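A single protein chain has been omitted from the complex, and every remaining protein chain is retained in its original position.
Right, chain A next:
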C-alpha cells in the first residue's frame, strides 16, 4: 500500500500524476520518493513528463491530420449541415421548406440527414482510429467552431442548439471507433460510395469542401481493405 505524504506539494504531484497511466504513475512516484525528491521537484517532474508525453504524440502525422484536417474544418461544414437538416425538418412539419409538397420535403430531409449523420459518424470513427490519445485536442478543435457559431446564431424559427445535431452521430462514431475500429471493407466502401453520391447530389459544394467531408469515409474504406488483405 502506498505511503501517505502530508507535504501539500507532494499531494499536488500525486494529483498531477493522475494524468499518467496507472502503471507509469506508480513507477514515477516511486522513483521520486526513492530519490528523496522534494514535493516541488516531484510536481515539476510529473508535469514535465506529462508535457513530454503530449509532445511525443504530436511528433506523428495522425494528430495533425485529425485535428487540423478533420475536427476543425469538418465542424464548420457540419454546423451548416445541421442547420440545413433542422430547416428541412421544420419544412416537413410546418411547410415552407424548399419543397412545397410533403414527399419532396421528406426526401430532402432524409438525404440531408443521412449525409450529415454519415459524414459525422465517419469523422468520429476516423478520429478515434487515427489518434485516440489526442481525442481531447480534437474535441477542443471541434468545440471552437461550435462556440463561435452558437454565439452568432440568431433566428426565431430555429433553436441555436440545432447547430449541434451533428455531434450525436459524431460521438457514436467515436464510440464505435474506440471499441471496434472499422467494419469490413465492403461495408466501409459502400458507405463511402453512398456518402459521395449523396454529397454530389445534394450540395453545391467546392471540391475542397467535398474532400474535407469525405476523406474520413474513404480513409476508413482503404484502411478496412488493408486490414482485410493482411
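The rule is short, and it goes like this: a residue touches a chain if its C-beta (ideal position, glycine included) is under 8 Å from a C-beta of that chain, and two chains touch if they have at least 3 such contacts; residues count from 1.
Just so we're on the same page, contacts and distances are computed from a predicted model.
Undergrad: Out of "Cyclic pyranopterin monophosphate synthase", "Ribose transport system permease protein", "SWIM zinc finger family protein" or "PadR family transcriptional regulator", flag the one the UniProt entry gives for the chain missing from this complex.
TA: From the listed options "Cyclic pyranopterin monophosphate synthase", "Ribose transport system permease protein", "SWIM zinc finger family protein" or "PadR family transcriptional regulator", the omitted chain resolves to "PadR family transcriptional regulator".
Undergrad: Please pick, from A:33, A:65, A:164 or A:210, the residue that touches the omitted chain in the full complex.
TA: Selected residue, touching the omitted chain: A:33.
Undergrad: Of the residues A:53, A:90, A:132 or A:225, which one touches the chain left out of the display?
TA: A:53
Undergrad: Considering the whole complex rather than only what is displayed, give the residues of chain A touching the chain that is not shown.
TA: Interface residues of chain A facing the absent chain: 1-3, 5, 23-24, 26-35, 45-46, 48-49, 51-53, 56.
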